[in-house]
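As you look at this complex, bear in mind that one protein chain is not there, while each of the others sits in place.
Labels A and B are assigned to the chains in the order they are written; within every chain, residues are numbered from 1.
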Amino acid sequence: MSVPHMREASSSSSLQLCRVMRPDDANIMGNVHGGIILKMIEEAGGIVGTRHCNTLNGDRCWVALVRVEKTEFLFPVFIGEVVHVSAEISYTSKHSLEVQVKVVAENILTGMKKLANKAALWYVPCSLQNADKILEVPPIKYADAEQEEEGRKRYEAQKIERQGTKARLEEAIPPPPNPERHTVGFSQSSLIHLVGPSDCTIDDYVYGGVTMKLMDEVAGIVAARHCNTNIVTASVDAINFHRKIKKGCVVTVTGRLTFVSNKSMEIEVLVDAASLVDKEKGRYRAVSAFFTFISLDKDNKPLTVPPLKIEGEDEQRRSDEGKARYVQNKAKRLADKERRQ
Amino acid sequence: MSVPHMREASSSSSLQLCRVMRPDDANIMGNVHGGIILKMIEEAGGIVGTRHCNTLNGDRCWVALVRVEKTEFLFPVFIGEVVHVSAEISYTSKHSLEVQVKVVAENILTGMKKLANKAALWYVPCSLQNADKILEVPPIKYADAEQEEEGRKRYEAQKIERQGTKARLEEAIPPPPNPERHTVGFSQSSLIHLVGPSDCTIDDYVYGGVTMKLMDEVAGIVAARHCNTNIVTASVDAINFHRKIKKGCVVTVTGRLTFVSNKSMEIEVLVDAASLVDKEKGRYRAVSAFFTFISLDKDNKPLTVPPLKIEGEDEQRRSDEGKARYVQNKAKRLADKERRQ
Partner (left out) sequence: MSVPHMREASSSSSLQLCRVMRPDDANIMGNVHGGIILKMIEEAGGIVGTRHCNTLNGDRCWVALVRVEKTEFLFPVFIGEVVHVSAEISYTSKHSLEVQVKVVAENILTGMKKLANKAALWYVPCSLQNADKILEVPPIKYADAEQEEEGRKRYEAQKIERQGTKARLEEAIPPPPNPERHTVGFSQSSLIHLVGPSDCTIDDYVYGGVTMKLMDEVAGIVAARHCNTNIVTASVDAINFHRKIKKGCVVTVTGRLTFVSNKSMEIEVLVDAASLVDKEKGRYRAVSAFFTFISLDKDNKPLTVPPLKIEGEDEQRRSDEGKARYVQNKAKRLADKERRQ
């Protein structure tokens, strides 16, 4: 398939970028994730827009994405293909600009090309001095009056639609179960991660280190939500890896506060895994552990941590168990210190 | 082929690895995440263990991490420092081995070194032919009988502890709200992502493309959970970026099925952002959009999608709205096709 009107990469209002699709860009069947394509589209749009809005004198700026028009994925893209993204500024209003982007996937082994995607993005220029200040966009030249008129119509249409969606904004996904600050529920956090090729050993099982990194990430978010300061990992209790996790699984990592002392927070982290394609295997607990975080000030000195508001029997029991671990560790540290002296 | 002048790092039971800490390895205060250190520790342990267990004839194998002993982070590590991880096999039982790891952070500008971490990891060798088959570990030589005896004690102690934690395994974080298959609740998914430097423009706001990639990731997990097959993005409705997201925020991305046709799934994706350090700014809705996914067989041909079980008025309303969008898009596609002919 031929793509006729690709321009030269060097003009100031258009741009081409390309990249080989790698294993981590795709699912286990080799299909490149739509999100990878969307990210490349936006990178091209952002570069061409920022470059254009800095051609005038005045404040330096970058462009913020405000809208992407409906876009269809016409053909699947595969690992090993080279994706070419070409972006061109197609309309400018006083304070916004439209970039049209074309995505072509090329199989460099067969020479075949396919038009994978077409998209239109709207950006506004924000001052580098003050991100809330919207700057003016230098006008582009149109081939003819008709081209300008069509752009103006697209501009008006998207303006109306953007107003319309503001209503839907407020509609909420059920809020977190327990919104009161400093409760266990307030800071409890979960992340999901789709296991990719780079997370795995040559036998397609997840490296233990990858799992521990995710656990630390969730525990860190829990700790930061609780005390809103700079937090760091102080220690990790023994971690047992009960079951292996295979490539293609979705991993759910959940962290919740169990016990808070004057200067530390203990967070229990649970890792569950489930196969997406293998219906028979249910969700199972793969790993669990306790992380301890401390809160630091600007000079990396420990800060006092807000106390934890305990609710219900289960939370109380977990807090008591956490306190026992805390006391035991403290005694052990003291004993080690004395022995060393 | 032999390489004559390799240093001691190539000895079969020890290993050193090192790497410069980069902005993406740290939080916004410059403190390297504990998870990055844990990941490097495990990489070193995995290499030294796998290498050792393949020194005998017989099945080739890799080593699976089964336990990490309690580990303390003695000093914070910063961006720009070089982290050295040295790993050594310190005990072998018939079917498992212990690796001791030391982490030293070096400031290459001042020459200062600090011991950041010490850890002990337990591995078992799994056959590459059959991951469920545990192989035998070649014994190491000990400096003296005392060293071996101490290792044996650590081995017995961890064995008992691993038994003990199996009980806690079954205790569950509250299960997903709606466990019945093919309901909206069954496939609903959320991920959280801590915004890092590489996600951001030069002005420290998240690239729109990074957000879209996360949205597509969640939508893909929802779609795969619903139909347990290979799924790909077919289209994305217009996406409006209501508010900017700043570096250091936590982004929560939630996806849920709204409407399922014979061969497609519509998933609503909502993006909420909240600052971890700035208490005043609450959680706010930053972006929302509808993604459409299709399910593909091995030859990339569309498969039939299981129908969606609707529960309650809200789900019904959202499904009706989704159906209206579906019908409208289909009509538009047909019109476009006719116009082109």
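FYI, a contact is a pair of C-beta atoms (placed from the backbone, for glycine too) under 8 Å apart; a residue touches a chain by one contact, two chains touch by 3 or more.
These figures come from a predicted structure and were not determined experimentally.
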Touch with the omitted chain, as defined above, among B:Gln129, B:Gln147, B:Ser198 or B:Gln328:
B:Ser198
Out of A:Trp62, A:Tyr91, A:Tyr123 or A:Phe293, which residue would touch the omitted chain in the full complex?
A:Trp62
Kindly note down the residues of subunit B that lie in touch with the hidden chain.
1-3, 6-10, 12, 15-20, 22-24, 43, 46-47, 50-51, 54-55, 60-62, 75, 79-80, 82, 84, 86, 104, 106, 108-115, 128, 197-198, 202
In the complete complex, which positions of subunit A touch the hidden chain?
8-9, 15-20, 22-24, 43, 46-47, 50-51, 54-55, 60-62, 79-80, 82, 108-111, 128, 197-198, 202
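One rule holds for everything that comes next: only the chains that are shown with their structure count from here on.
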Whole-Å separation of chain centres (CA-atom averages), subunit A against subunit B:
12
